[in-house]
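Missing here: one protein chain of the complex. Every other protein chain is in place.
Showing chain A:
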Amino acid sequence: MGRLVKAEFRKITTTKLWWGLLIPTVLVAFGWALGAGYLGNAFVDLLDGPEARELETVLGVDSGEWIVSYFAIARSINLATLFPLVFGALAISAEFSTKTITTTFLTAPNRVSALLAKTIVYVAWGAIYGLAIILSVAIGILISTDSDRLPTGAGWFGLAVVGVLASILMTLFGVGAGALVRSVPGVITLLILYFLVVENGAQLVLGIHAPDVIGFLPNGSVNGLTGSMAAELFLTTAESVPPWLEDGVRAVAGATGALAWWLSGLVFLGWSALVFGGGWISTQTRDIT
């Protein structure tokens, strides 16, 4: 197994894809965190004015306790993890496209070990992408946000953990989808369309009629993993948020209709396992012609 893991690592490091995709990942994560961080900071600045203060007193909230950067972090992670999704999607689909899958299977004792080695390596690369995303987001937030509005140590840690987890799961989801579709343009189009357009469109409709469903959808659940964590962290710090504002908080965090962060994680783990397992089974038994 060690030999095959080494071979799979080499497959990644001997082409330019890993850093070709890592650069936009880092840029998007950093840029989004920077922009959203500034926006959140400006928003809280606005609330700091005398008139807003009066309104806050009436409403019974205290924006001085609001760490809105949690939302910027969650949103940036959600967007940036589309890149590890694509990275994973290429793992097997590209091997089918270039037909290197033939040599991969010929040089492995069996397909189970070949696919297992690939899984191990892509989990590791999902984590690498996740860490890069977290670092880039953190830098963007540190630059854009006033120091007294930064996340707490526990907040940083919690979001970093779910961020890396989301990245790993997105990678595996991609690996499975690529194994099922087996066409590079096909799988990328499908995934990007689904995660950016189809489900977001569906969420707009579901948000009104059946918000509870959203938390069970792939994008809804993976966003819930980070979004619900951010909302939870925010609400923990800002004790003065009235219950009627909580839905708004969740919406801002990108976790409308989402379950608790750990439940969301489990739901998306289920989706990833389903897609990944399907891809595995289809590759395991397929005739390589």
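The rule we apply is simple: a contact is a pair of C-beta atoms (placed from the backbone, for glycine too) under 8 Å apart; a residue touches a chain by one contact, two chains touch by 3 or more; residues count from 1.
We adopt the following convention: contacts and distances are computed from a predicted model.
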There's a gap in the complex where one chain should be. From "Circadian clock protein KaiB", "tRNA modification GTPase MnmE", "ABC-2 type transport system ATP-binding protein" or "ABC-type dipeptide transporter", what does UniProt name that chain? "ABC-2 type transport system ATP-binding protein"
Out of A:41, A:104, A:145 or A:219, point to the residue that touches the absent chain in the complete complex. A:104
Just checking the interface: what residues of chain A touch the absent partner chain? 3-4, 6-7, 10-11, 14-16, 94, 98-100, 102-111, 285, 287-289
